[in-house]
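Every protein chain but one is kept in place in this view of the complex.
All chains are identified by letter, namely A and B, in their written order; residue positions are counted from 1 within each chain.
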Amino acid sequence: MSTATSTPTGTGSEPGRKPAHKGGTTSKRGRVQQRWLPWAFLAPTIVGMGIFTLLPIVASIALAFFRWDIISAPTFVGFDNFAEVVQDPTVRVSFLNTIVFVVVAVALQLGLALGLAIMVQEKLPAWLRVFFRSAFFFPLILSAASVSIFMRYLFNEQFGVVNWMLSLVGIPAVPWLTTPGGSAAVVILVYVWQNFGFSFLLFIGGLASIPVETYEAASIDGATGFRKHFYVTLPLLSPTTLVASVMAIINALQVFDQPYVLTRGGPGDSTRTAVMVIFESAFQRLEFGQASAIGVILTLIIMAITAAQFRLSKRFVFYQ
Amino acid sequence: MTTIQERVTTTAPIVTRKKRDWSVAVRVAVLLIASVFVLGPVLWTLSTSLRPPSESFKLPPAFLPLNPDLTSYTQVFKQLNIVALVVNSALVTGLIAVGQMLTAALAGYAFAHLRFKGRGALFSIVLATMMVPAQVTIVPVFMLIRGVGLSDTLLALIIPAIPTAFGTFLMRQYFMGLPGELAEAAAIDGASPWRTFRSVYAPLAMPGLAIVGILAFNFHWNEFFRPLIMTISEQNFTLPLGLVSLQGNLGTGSISVVLAGVVLSMIPALVVFMFGQRALQDGLTAGTGK
Partner (left out) sequence: MSGTNGALRQFTRRSALTALGAGIVGVTAASWPRLTGADIPGRGDNSLSIAIMGTAADAAARQKVIDAFAKVHPEIKVKVQAIQAVDWKDFFTKILTMVAAGTPPDVVYVATEGAQLFAEKLAHPLDEYLRRDAADMKEYFEDVHPSLVEAFMYKGSLFQLPIDWNAANMYYNTASLRAAGLERPADDWTHTDFRSTLAAMKKAKPADFTPYYWTNRLFGGVVPWLYANETSFLKETKSPGGEWLWDGFYANDPSRSLRSGGYQWLEPNADDPRVFESFDYLRGLVKDGLGVRPEEGGGSALIGLFASSRIGTTPAGGYWVQGLHEAGMTENDFDVQFFPKWRTQRHQFGTAGYAIMKTAKDKDAAWEWVKFSSSLEAMQIVFPTPNTTPARRSMVNEQLYAGTGPRNWKVFYDTLDRFPSTGPIPAPPQQAAVETALMKNVSLAVSGDERQLKDALTAMQRDLELALRRQP
């Protein structure tokens, strides 16, 4: 277990190892090359991101101070867009929905992924392990839009398969897509159904790199079953958990396709998410300034949450 | 090299005891139930697409496609120019994937093995761009594309998608898993830094590159939002855009035809997945496992 395992993941901090080329060529040409070389490697990515991400972000921030419908010329309105957005009940509800969604969906996704990963990684015939891994990963290759299309049929109140299955165990038909609670549940279930496979795969990777000796030592100390996982697996897996949760949260905060196709945000505003509100105000109502204002607020929130996660991780993540 | 090999082989399971062997059965049962929940909806979709619409809501549901009826599929081909859609999707996803692999390999290597001022800060900025939703940047990108005269072209979909924060992150992790001694050895042999990258590191990082490529393919093959905004002429449409139109305005579309379209769109992603599965699983293990 060399280099990579001793390195914290994704913190953006200095890697824990000296760069390779420090003692390279000593000729003048070499040193000159040394200075611009990293930038040559970085140029395509950095220039591309500068043009297609950073510049648009700046433009978006600027746009948030204008009223603009794409057809006529923009007019400067100061902080009006922000003021309107903050007061708009729909926007507020959608941000709240997004936060609830992220908490529940990510908890379910990580819990499910971790539980299944542990089960798959323990003693199993190899072909079964391959089968389960592939099965759990499978939904990821589908598009969220098409998954939502067929899930909509399955969750139909009168004729859907889900309610038919519930009726077998005597549960009366649930109005999944037409009540606030039901539709929120469907959006979460469909989202988790499709995405837990990614976290699952990350956890498989994390589990695989826990040395067998650790468990041997633990079992000598008398730790078995649940205790073994609680005291050994979880702490050793914490770097993976950090990566998995950061990625899951970033993705969940941007959820769009599932509620858009499944419920169109309804009933009421019960499944309207922040990104949906941006889409609606920009591309359906042509209020690009307001859409940008919402986008700026959302981006700030996402960044704050991610920063908080890394701050917390310093305390709770255990590196070997 | 050793690190990766080691990880792949230590997939070996965790200690178990003989007397608790029944637990294997329980585990398999739980896992089987989970896979039924995961695969069931897909099977239902497949079998429903193979039935006429009047039988689409059969209860108890038919999960197995007995007596398949292919009319819905011919209907899809009649309504959509599938060949053109697939060619466009393949071009867009293929070139994005290749572009991402190249740029992510270069940038990932620089972040992992080259030393320069502001490396940590720059890497943080790259990571931070992952957090910005596409909906926030799409309008300025759209205006930018218009400015350079690429409105309503496939290039408008391809070029902005090539710089990849996630791919760069993955490749950085991957390169960090390769020992720095390789570079030192190469330098002693008189290899230039570029040659060191190309001949020593890049070949070893192929599995990591494969993941970047597969994930890019998977994501952009299914991408809906950007093509929705960026392409206008139907000649420039990609597959997911064509498929939603099968639903028909005011519900005139048939469920079987819609589902047939869904199944058809799965096939290419499924093929890539089958070939790339192994690389993907091993690669993610090595790339982000730790």
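As a working rule, a contact is a pair of C-beta atoms (placed from the backbone, for glycine too) under 8 Å apart; a residue touches a chain by one contact, two chains touch by 3 or more.
The model shown is predicted, which means the values in this text are computed figures rather than measured ones.
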Interface residues of chain B (partner: the chain not displayed): 52-59, 78-81, 84, 87-88, 91, 94-95, 98, 142-143, 146, 150-155, 158, 199, 203, 229, 232-237, 241-242, 244-245, 247-256, 258
Those residues of chain A which, in the complete complex, touch the missing chain: 67, 69-71, 88, 90, 149, 152-153, 156-159, 175, 177-180, 263-269, 272, 280, 283-287
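FYI, only the chains that are shown with their structure count from here on.
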Chain A and chain B: spacing of chain centres that average the CA atoms, whole Å: 15
Complex interface listing, chain B residues touching chain A: 2-3, 6-8, 10-17, 24, 27-28, 30-31, 34-35, 37-39, 41-42, 44-45, 48, 56-57, 59-61, 102-104, 106-107, 109-116, 119-141, 143-144, 159-160, 162-165, 168-169, 173, 176-180, 182-184, 187, 190, 192-194, 196-197, 218, 221-225, 229, 240, 243-244, 247, 255, 258-259, 261-262, 265-266, 269-270, 272-273, 277, 280-281, 284-290
Interface residues, chain A side, partner chain B - complex: 1-5, 7, 9-10, 12-15, 17-25, 33-35, 37-39, 41-42, 44-49, 51-57, 59-60, 63, 116, 119-124, 128, 131-146, 149-151, 153-154, 156, 159, 161, 164, 193, 201-202, 204-212, 215-216, 219, 224, 239-240, 243, 250, 253-254, 256-257, 275, 278-279, 282-283, 288, 291-292, 295-296, 298-299, 302-303, 306
